[in-house]
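Before I ask anything, here is the structure I am working with.
The complex is shown incomplete by one protein chain, all other protein chains being positioned as in the whole.
To keep things simple, chains are lettered A, B and C as they appear, and every chain counts its residues starting from 1.
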């Protein structure tokens, strides 16, 4: 078995894992749970992108992975931002 | 390998459609925004699979990232206004 | 008090410029043409970081130390592998074996940057998650709150202190 076939199979497994993680986005219960699941999606997505980059032979896909990492950080920061004047710390 | 690739595409597409439906049909704005971010990530994966890293980049950065952050802020403000107006907040779900 | 001399200071303007340049080189893939955009970007990144975090460390104390990094990296990798295995084993057995709860710890690190690194690495240690830092007390969520977390945290704190050349004797703030 060549590694690219194995990589594709593992990417498929990760995709199914991500789809299972989507259940947590949908059922919640709290918004923080949804945010967390979205973060998990980002991390697994980066892994899938890395595997695809190796399988399809497109190194540029890693730049998309960098954007995914940025996106996770920005959305978590936007999510946890407190209203001004609510908490002085 | 081709069979595996086909399976990969099928899972990718099926989940994309389910996500789109869940986003549109979600009654709660904040849940819809979360699902929209997830949808953007997923669509970026589809573009990556279609060998279009530049479009995947744009989709992830603008569609899911900036759009998602702005919509989060908007949903927060809308819910806040609802509450301030003495409405039932976003408990309509 | 005799302070350990920093081998490498990443906190001065020149150090930051070098760091951002290296970062750009890695991101752009080392093509010379990329520096047309890269040079202004690196310069403005240096300016922004000096503007946002002007503290270059009192007499260079906040500099990261190479020797500390050599000690920190393997420790960190080992702990992160242990953390992942620990949580995976807890989750994958038929009945989830956790007793979650909170504990608190008083950090002795004085340097703000070192504290941030400490908070982040706590989350990657097996069974612990830094939840809040308030009034100089870290609230830690533990997967098994019956364990005593104190020794592990103290060891981690010592390693982080060595990374920044910080002495733990300075006391809380």
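Just so we're on the same page, a residue touches a chain if its C-beta (ideal position, glycine included) is under 8 Å from a C-beta of that chain, and two chains touch if they have at least 3 such contacts.
Going forward, contacts and distances are computed from a predicted model.
*Asks:* Which one, "Cation:proton antiporter", "Dihydroxyacetone kinase-like protein", "NADH-quinone oxidoreductase subunit K" or "ABC transporter ATP-binding protein", is the UniProt name for the chain you do not see?
*Replies:* "Cation:proton antiporter"
*Asks:* Among the options C:14, C:66, C:91 or C:154, which residue touches the chain absent from this view?
*Replies:* In the complete complex, the chain left out is touched by residue C:91.
*Asks:* In the whole complex, not just what's shown, which of C:21, C:46 or C:121 touches the removed chain?
*Replies:* C:121
*Asks:* Spell out the interface residues on chain C facing the chain that's missing from view.
*Replies:* Spelled out for chain C, the touching residues are 23, 25-27, 29-30, 80-81, 83-88, 91-92, 96, 98, 100, 119-121, 123-124, 126-127, 129-133, 139, 141, 143.
*Asks:* Spell out the interface residues on chain A facing the chain that's missing from view.
*Replies:* So the residues of chain A touching the missing chain come out as 1-3, 6-7, 10, 13-14, 17-18, 20-21, 23-24, 30-33, 35-37, 39-40, 43-44, 46-47, 50-51, 53-54, 59, 62, 65-66, 69, 72-73, 76-77, 79-80, 82-83, 86-87.
What we mean here is this: only the chains that are shown with their structure count from here on.
*Asks:* Distance between chain A and chain B based on Cα centroids, please, to the nearest Å.
*Replies:* The mean C-alpha positions of chain A and chain B differ by 12 Å.
*Asks:* Hey, what residues on chain A touch two or more of the other chains?
*Replies:* Correct list: empty.
*Asks:* Could you please specify the touching residues of chain A with respect to chain B in the complex?
*Replies:* 4-5, 8-9, 11-12, 15-16, 18-19, 22, 25-26, 28, 31, 34-35, 37-38, 41-42, 45, 48-49, 52, 56, 58, 60-61, 63-64, 67-68, 70-71, 74-75, 78-79
*Asks:* In the complex of these two chains, what residues of chain B are touching chain A?
*Replies:* Residues 1, 4-5, 7-8, 11-12, 15, 18-19, 22, 30-31, 34-35, 37-38, 41-42, 44-45, 48-49, 51, 53-54, 56-57, 60-61, 64-65, 68-69, 72-73.
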